[in-house]
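Let me begin by presenting the structure, written as structure tokens, before commenting on it.
The complex appears here minus one protein chain, its other protein chains still in place.
Here is subunit A:
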């Protein structure tokens, strides 16, 4: 919250790479945020700092939205909620889940802010059906670098609205947003687990369950050869009151959320993450998952949607040098061959996270949104001397297949890779020119990628 907190030690994203110095501003009101924006250049807004790379670090100044943490209003008749940009998804769920409302689109962590979720147009396990976070945004108020505050929606300032979804904060600073909430009957998910023996089987499974609301495959990255891409595929729907009464008659429809969280010590010893322990863990994980196959069970929304949130600061397990989360999407027709190739390269290299996530995505909601109709693969790599050259080789496969990389995760892709993946770039540049954002709003990501 300090006005100069990031000076000497620097600021980083969730991956702890890169770490760079910037002036960190912490306004306490939307008006204060707008005043900072007006007075600075080389500036970008920052939410909870959950983007992995350099997206939310201004080249000179960074405006934290954490002080913009007030909810504004809720209309029960329309289920529309208006909040300031620094309110988190966790805040919203804590207040509204007990009243029978959920968010139709949630990412893999609930600790992101609404402003950040819009700026990255985050997606969830239902993107193939329901689209990105932008689809539940009714409107938002955007502060432009000149100090003007505009209301943007699909009918008002529509071009700016579309450019801000996935626009990584480069069109202005989101001050407030109105979201469409989803009525739910219970806090439970009805989950069905399927075992897929290899990548083809996993993709077949995701393809055939495209009408299921939530689907995701967890890939065992240590499996090789014929078992390459061995996965557990989790399919789920919100449980209705009737589902709950059948599957868990003794369970409360909206149980209170447990607050206890594990925490990773400041310096997690790297040797705990060796291949023998990972292999043993994966074996256990898959056996446990396989034991659930074919049995429909009730899972609470918190562990279902946000499994890693149970471990506070899990990013510390990669130590001081940090890590990169690599997330690419490959168009549907090319996905099987290209993803098999990538997985094979990764498993041969041998230092990726032991689990990778595979999801089916639908069409993009915004001009710069990451998703496209195809498959997205996500995995973590500790930062080492050889990592970036290796990832450049994966990038070449992605570019060749017409895919792209997720900007919210990115810390290192080249301009060429970026430009080939994002055809909306020219239109974004036009809009930035019109609003004056091109000379004033700059993150380390935008400077690196020439946005």
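Methods note: a contact is a pair of C-beta atoms (placed from the backbone, for glycine too) under 8 Å apart; a residue touches a chain by one contact, two chains touch by 3 or more; residues count from 1.
Quick note on the criterion: contacts and distances are computed from a predicted model.
One chain of the assembly is not displayed; among "Benzoyl-CoA oxygenase subunit B", "Hydrogenase expression/formation protein HypE", "SDR family oxidoreductase" or "histidine kinase", its UniProt protein name is "SDR family oxidoreductase". Touching the chain that is not shown, out of A:11, A:26 or A:298: A:26 (per the contact rule at the top). For the options A:71, A:340 or A:447, the residue in contact with the chain missing from this view is A:71.
Against the chain not displayed here, subunit A makes contact via residues 1-3, 26, 28-29, 70-74, 81-83, 91, 95, 99.
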